[in-house]
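A single protein chain has been removed from this complex, and every other one stays in its place.
Chain IDs A, B and C follow the sequence of writing; residue 1 opens each chain.
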Amino acid sequence: MQRHPVGTTSMVDSVPLETAKAVIDAAEQRADEIDNPMVITVANSEGNLVAQHRMDGAWLASVDISRNKAYTAAALDMPTDELAEPTKPGESLYGLQNTNQGRMVIFGGGYPLERDGEVVGAIGVSGGEVAQDMDVAQSGVDKFDDLSS
Amino acid sequence: MQRHPVGTTSMVDSVPLETAKAVIDAAEQRADEIDNPMVITVANSEGNLVAQHRMDGAWLASVDISRNKAYTAAALDMPTDELAEPTKPGESLYGLQNTNQGRMVIFGGGYPLERDGEVVGAIGVSGGEVAQDMDVAQSGVDKFDDLSS
Amino acid sequence: MQRHPVGTTSMVDSVPLETAKAVIDAAEQRADEIDNPMVITVANSEGNLVAQHRMDGAWLASVDISRNKAYTAAALDMPTDELAEPTKPGESLYGLQNTNQGRMVIFGGGYPLERDGEVVGAIGVSGGEVAQDMDVAQSGVDKFDDLSS
Partner (left out) sequence: MQRHPVGTTSMVDSVPLETAKAVIDAAEQRADEIDNPMVITVANSEGNLVAQHRMDGAWLASVDISRNKAYTAAALDMPTDELAEPTKPGESLYGLQNTNQGRMVIFGGGYPLERDGEVVGAIGVSGGEVAQDMDVAQSGVDKFDDLSS
């Protein structure tokens, strides 16, 4: 997360609700294309929720997982799929998955949303196999990038 | 919550995502009219999230409160404002607010969404004074009733 | 909390660590003057910690209370002492104290930190009687205002 010093205050970046809706819509369209209902969350750069949708038929478990994938990607400024390897037993971050009151998700489907190299929020998708979650989340990231360019 | 017997199974009523979006949109329009950003959640009849939006500038505290007003209304099949009186010290339900892992909200802004007399979901709104939360939530209920008629 | 639309992103204000240290130092000086050790926390506008100090001899309970007073003031954009009255049994926000996973503190000692009318963070002080907590916290607010002017 980039902070912009402005005298005695600095800025924490966020995502406006209208942008979050557009990002989620794009992800929902992709989920429809691959015929797999998903739960999709957009959070701001401090990990707090902006918007969350549960598509009809999506897993109940995914409500929590989607939200926490977005939290994790925002809280660590990185895609959640990059956490699978270093958190394995014997690797450097083994145990990271037990921190943050169980909110750390260490498999794919969470991505930071970046503008001009700064993390301004994150998207988290859950509902299918990890490859599908990542595919649908990427559609949301692409939409965000389109809107930001 | 009404369950529909079908052989050995029954149905849990829910609100489709498209309906939830329309209900939230109606509430957001009302929130804009009274110039008070809100967090708005629609849950299904089992208290689980269908969709949640945090309008730009809405209180962080309202993310939790909105979600749990919807949970409470679904979990008890009643508007949350009806809980304020019976949970006062000395009254019959005093202590209810400490149950359900802190998810019970006992002030106004949560309403069941009903169809043909059955609770099929709930809406929870937080972000202003209680009267404003109830006003905005009622706009969502009205929209749901329009769509259901 | 004020958000600044910037194309597809918006800004949430925060408090730089150096500013937070200066604010806490001012509060500590006041606590020394009244001879009452305090725990003092500064949070950003999304309720997350920037800095926290526990003065020697301050109550253990105040570690949690100080942090959550800052959280509450940031999460509701208002001083925590304004919550005591409306959360009494029979009043409009009775039950607010049970929301947000027990993080809502409804007695004095938490204040938003504002710049140009926007909440950019919050201070939370605990360790004495409420009047003392408010006194010490106000010293921190005054310091922040001095630095911001």
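We adopt the following convention: a residue touches a chain if its C-beta (ideal position, glycine included) is under 8 Å from a C-beta of that chain, and two chains touch if they have at least 3 such contacts.
Because the structure is a prediction, the values reported are computed rather than measured.
Contacts of the undisplayed chain with visible chains (whole complex): A, C. Contact with the omitted chain, checked across C:16, C:127 or C:140, is made by C:16. Looking at A:39, A:55, A:74 or A:137, the residue that reaches the missing chain in the full complex is A:74. Although one chain is not displayed, chain C still touches it through residues 16-17, 20-21, 48-56, 60, 63.
By the touch rule set out above, chain A reaches the unshown chain at residues 1-3, 5, 10, 46-47, 72, 74-77, 89-90, 92-96, 98-102, 104.
The rule is simple: only the chains that are shown with their structure count from here on.
The pairing of chain A with chain B is characterised as same-residue: of all residue numbers used at this interface, over half are used by both copies. Contact analysis places A-C first among chain pairs (by count of C-beta pairs in contact). The set of chain C residues touching two or more other chains comprises 3, 5, 10, 46-47.
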